[in-house]
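Shown here: the complex without one of its protein chains, the others still in place.
Each chain gets a letter, A and B, in the order it is written, and its residues are counted from 1.
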Amino acid sequence: MEAPWLGKSLERVEDLSLLRGQGQFADDLATPPGTCHAAFLRSPLAHAKIRSVNIHQALSMAGVVAVITGADILAHSKPFITGVKVEAPHYALATDRVRYVGEPVAIVIAANRYLAEDALDAIEVEYAALEALVDPAEAAADTATKLHPSTDGNVLHERSFRYGNPEDAFTKAAHVVETSVHYPRNSCTPMECYVVVARHNAGEDLFEVTANFQGPYTLHTIMARSLKVPGNRLRLKTPPDSGGSFGVKQGIFPYVVALGVAARVAGCPVKWVEDRLEHLSAATSATNRLTTLKGAFDENGRLLALDYDQLEDCGAYLRAPEPATIYRMHGNMTGAYDIQDLAIRNRVVVTNKTPTGLMRGFGGPQIYFPLERLMDLAAKKLAIDPLELRRRNLVPTEAMPYTTASGALLDSGDYTRSLDRAVEEGGLSELIARRDAARTQGRLYGIGYAAVVEPSISNMGYITTLLTPEQREKAGPKNGALATATVSFDPSGSITVNTSSVPQGQGHRTVLSQVVADALGVHPSTIVVSSDHDTNKDPWSIASGNYASRFAGAVTGAAHKAAMKLRERLTRIAAADLNIPVEEVEFGGGKVYARGNPDNALPIARPAAKAHWSPLSVPDEAGVGLRETAIWTMPELTEPDEADRINSSGSYGFIFDICGVEIDPDTFAVRIDKYVTMHDAGRLLNPMLADGQIRGGFSNALGAALYEELAYAADGSFLSGTFVDYLPPTAVEVPDLVILHDQSPSPFTPLGSKGLGEGNCMSTPVCIANAVADAVDRDITTLPLTRSRLAGLVMATEAEDARSVPVAPAPPPGEGHALRGEGSTMVPASPADVWAVILDEEKLASVIPGCHELQNLGDNAYRADVTLGIGPVKGRFRAEVVLLDLDEPRSLRLVGGASGPLGISQGEGHVTLVETPEGTRVDYHYAVRISGKVAAVGSRLIDGAARTLINSFFKHLVSQTTNQATGQTETAPAQGLFARILAFFGITS
Amino acid sequence: MKPAAFDYVRPDSVDEALEVLAASGDEARVLAGGQSLTAMLNMRLANPSVLIDIARIQDLKNISLVDGMIEVGAAVTQAALLAWPDLVKHQPLLAQILPNVGHYQTRQRGTVCGSLAHAEPSAELPLALATLQGEVVVQGKRGRRVLSAADFQTGMMTTDVAADEMITACRFPVADAQSRSLFHEVSQRHGDFALVALAAVSTAQGVRLGVGGVAEIPRIVDLPLLQGEAVEATLNDLAWELDGVDDPHASARYRRELVRRIGKKIINEVSHATS
Partner (left out) sequence: MQRLDAGLRHRVRFLLNGRAVEGDAEPRMLASDFLRQVLGATGTHVGCEHGVCGACTIRIDGKAQRTCLTFAVQLDDCRLETIEGLTDDKGDLNDLQTAFRRLHALQCGFCTPGILMSLDQLLEEEPEADEVRIRDVLSGHICRCTGYQGMVDATLEVMAARRNAAGGEE
């Protein structure tokens, strides 16, 4: 391989150490002597007041150095700021309320992680449960319980936008097509979790933090402010390697503050390595969004106008940069289509779920899911082929650069050509033949399409679109997208490159070496690119970081610019040494030489070294040393105008996907038969790495389409705490792809390149959904398309008479999800005898196994510390039960709950005694809710486990009662009545 | 995610292991491959104070034929049984089922008996044991018991093995040469726990069908040779009787549907192969 290096599939320099196990990931770096380890106590409840936190016992445990609570956080930090001015303070730890399962409540600092986790179990927190809101529509209702008492309601932001004349277009439309969809919660879950090492230098009040943070560095300001120090006193370092991020590691910033405060209070360096349960339950998530989208079409299928009504669920707190998800795509809400009339209503609501944040595809899947579904629905309604309908509406090539209704400047592309190439080279006709053949055999085969515009290089001002023009005027403009890069020659003449791109595995070091090698005529392998970053030493700006696909377009541009500045200086030094005019100096093969006389040459290191060793001998302006830092931004990235038009990104790629799927008619498993993805991301810098990004994005998107969901029960308990509950696809699920490229260089980025790593997260979920919809001939309005969900959509309703055995009736509406059941059993004794046993405290107490302490609180209320479990699963619980509505000897109600390190349960049961000739019929029904760790890691089993325990409780109630009533003695202690009552409320999986 | 502290005991023989078990009672757990238990320890769902590691006890590492049964020692890994040269010949159903247990990597440490001891409702090996009407050999200081599959698993994640006992082996009957068997599992991803797993074995009277993943324990039914609608009606009854619940991965309705659809398929295939 030889120069030029750009555009070539250079093998990665990163791999040389990664393949040897010599990567330097955050958890691999040496820590300062005396570093202690942190473990977080997290809320088991979705919504509750914190009545008290008792850390007394935890503090006395082996190895424990400190326990940090909300009180410390209040004393040493301020709430995080967000773009929306509302009274919904968010601190690094919960202070008075918890608002989602997994919210940090306290931190134990101990000699090692094992000891820290030991002490977690000793912290006692008393909660008063509040109603949890999980459904964004319910949370948005005026009457809903407020998550943040000082706000007017749970909708923390609302704005409507109007571009062109959408009302008119809808009036004139021949057809109006509408769809309502719900995009679910998911996450790209990098394989490496969060890592933070924090120390506090009390003398200088300086925080020094190493974290696998990815940017954006706008958050640095927020962290420093929260820690109550100016920016230069929060020295933030990122490690050389990061185990993936996909936006997710932006969400680490509250932990930087939490651990900063912890280090300060504990007086020692503190390290925290997030575990997978913590990550899945509490790190971050894509927003889930309810969208109603209307499209106005003329009789020829021209799409005249769009009307979006979006309700965005950001979880419990608006955590910066939210509500950015809903504004990132604001300029390109019309997708790949030429539409000048557009209406948008955005509402952002808080619910009792994990706060959301950056996620690969950021904001894209949420709009393309409704938009590209709408195109298919319209095609059906208008009886136009869905491919043809899309082609008719694409932004025409002649119009490039094209300004969209809402202000994006689509920089380059030939969408029609790309679509046609995808159809041709992707083999669509063959795929259609396959579908036809399959269908004649009665098989379920479908084809889907998606056309997507993929923005990259976010405008720092896009988020201010959420403000009214007047508010923006007051706040002052925000715009641009600064990228920085430093290229330097050292005194030996070798080259080092340093940028603030904070790579997360993409291969930035390799690509930067290609960029600089071309500019300076050297071999890329001679260049060293450093990837770690230090805010007190390296150049950076607020837009720094690894997000919004800004590397290929922006960071490489800055590096190119810096290298070209050096080249210009080196040219002058070399011209003197080679004794030729500057115009004749050429670079190549590691040399500088005279054009026309390559023998008149010097190794590049010679003039470069000279600038260090002999500064007085180089021409004046070439100066001393050879180091250039370039800062680059785009003039096109202006702030929103008075009409709320915003060029939200610096460049826009195009994607056209075609997908063929076949669905198993029995199991409803979706098999991707073929997937074609055509990308036009401008000039490709390293095609192999570009394809790697596409494959990676595709596999994340495949997960979102078919497998992955961060699931919550209606009571807010979190259900996806492990990798057998949250299901990233494996090598068996991810198919090979057909990848095609067009290259329409961006006129606005220095190298003509655009981002491309996020596109498939935007196009693929809906493309697969469209293919599945085509296969099963049903509308698809949510994801993921799990087998069970698809079956529910497709199967004929199960006939009532198919029920050969009675089943429990459906729960009464409005009571949300809870485990419910009922039963009935016979006891050979009178109701009075049965009653006597239930109410005899002595008898009950004497048969309680695993009971460490029992208190009669009076009024038929009991409290006990017990050990409960099923199989190997066992945990200690504090249980409280009250017997209510005593109607002797006919009926009673049990209400109570249990809590412990494994989780919290709340329940209620009704018992009725009916006298019969054979004795007493005991009828019972119950409802139990379970939240916390057991629900998060055992959701697959928990209902069954709970049911097992409850049923055995009643079985044993009968046997106990029988024994007691008939004068027999207690049998096995493990079957004690009170234990079973407690088991009833303290279910463990 | 780190386990709580425990004493670790590595006995050299079954007798030594039983000694420790008898002394520690309820507080001890037997550790063989640890592919289920260790994950629970890491999450602190289980907190035994003593772990008895039996993985190195030589006597427990054998696979042998005993009285028409394949006896698998408690320290035999799933991979070792899968690699046993006579497996396909002697028990083709097990050979079909084992590749579905966990993954390549977990099968190389996870034991056959360990999976039975864990008694997870969607696990494949408890279903295999129940469908094939195998046995579990349990030993304690009080003596040795051989439990039938039906007596062994008493509920979700619970078995009849007492606190002072341990499983020393399990036994699967050698398949009758005429008999045919089939296994079919539906899971979300490859290698995940079964949403529904079905195993069918042809018998002299008809077909024995085992269903895992729905009820709290594998459910076994013996069906006479049925045809057409009779099969459907029987499977429909079974689907409802299993009384599955909705979980985040699949609805009870979907599970019933799988029992009906896949059940019919494999019953037909097994009975056709036989007749």
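Things to note:
Basically, a contact is a pair of C-beta atoms (placed from the backbone, for glycine too) under 8 Å apart; a residue touches a chain by one contact, two chains touch by 3 or more.
Everything numeric here is computed off the predicted structure, so don't read it as measured data.
Only one residue from A:T730, A:Q743 or A:N860 touches the chain missing from this view: A:T730. Across the entire complex, the residue among B:R109, B:R145 or B:R253 in touch with the chain not shown is B:R109.
Residue-wise, the contact with the chain that is not shown comes from A:G505, picked out of A:G295, A:P370, A:G505 or A:P607.
From the options A:T356, A:S699, A:S717 or A:S753, the residue with contact to the unseen chain in the full assembly is A:S699.
Although one chain is hidden here, its contacts on chain B can still be listed: residues 1-12, 16, 20, 34-35, 38-39, 41-43, 49, 51, 53, 55, 79, 99, 102-106, 108-109, 189-191. Taking the whole complex into account, chain A touches the unshown chain at residues 11-12, 14-16, 18-23, 25, 27-28, 114, 188-193, 241-244, 246, 275-276, 504-507, 688-689, 691-692, 695-696, 698-700, 722-724, 728, 730-732, 734, 736-737, 937.
The working rule: only the chains that are shown with their structure count from here on.
Spacing of chain A relative to chain B, judged by their CA centroids, is 37 angstrom. Note for the complex: chain A touches chain B at residues 113-114, 117-118, 121, 275-277, 666-669, 707, 709, 711, 719-720, 724-725, 727, 729-730, 732-733, 786-788, 791-792, 795, 798, 802-805, 807, 870-875, 901-902, 933-934, 937-945, 947-948, 952, 988-989. Taken in their complex, chain B has these residues touching chain A: 1-5, 29, 37, 40, 43-48, 118-122, 155-159, 186, 188-193, 195, 216, 233, 236-237, 240-241, 243, 245-251, 253-254, 256-258, 261-262, 265.
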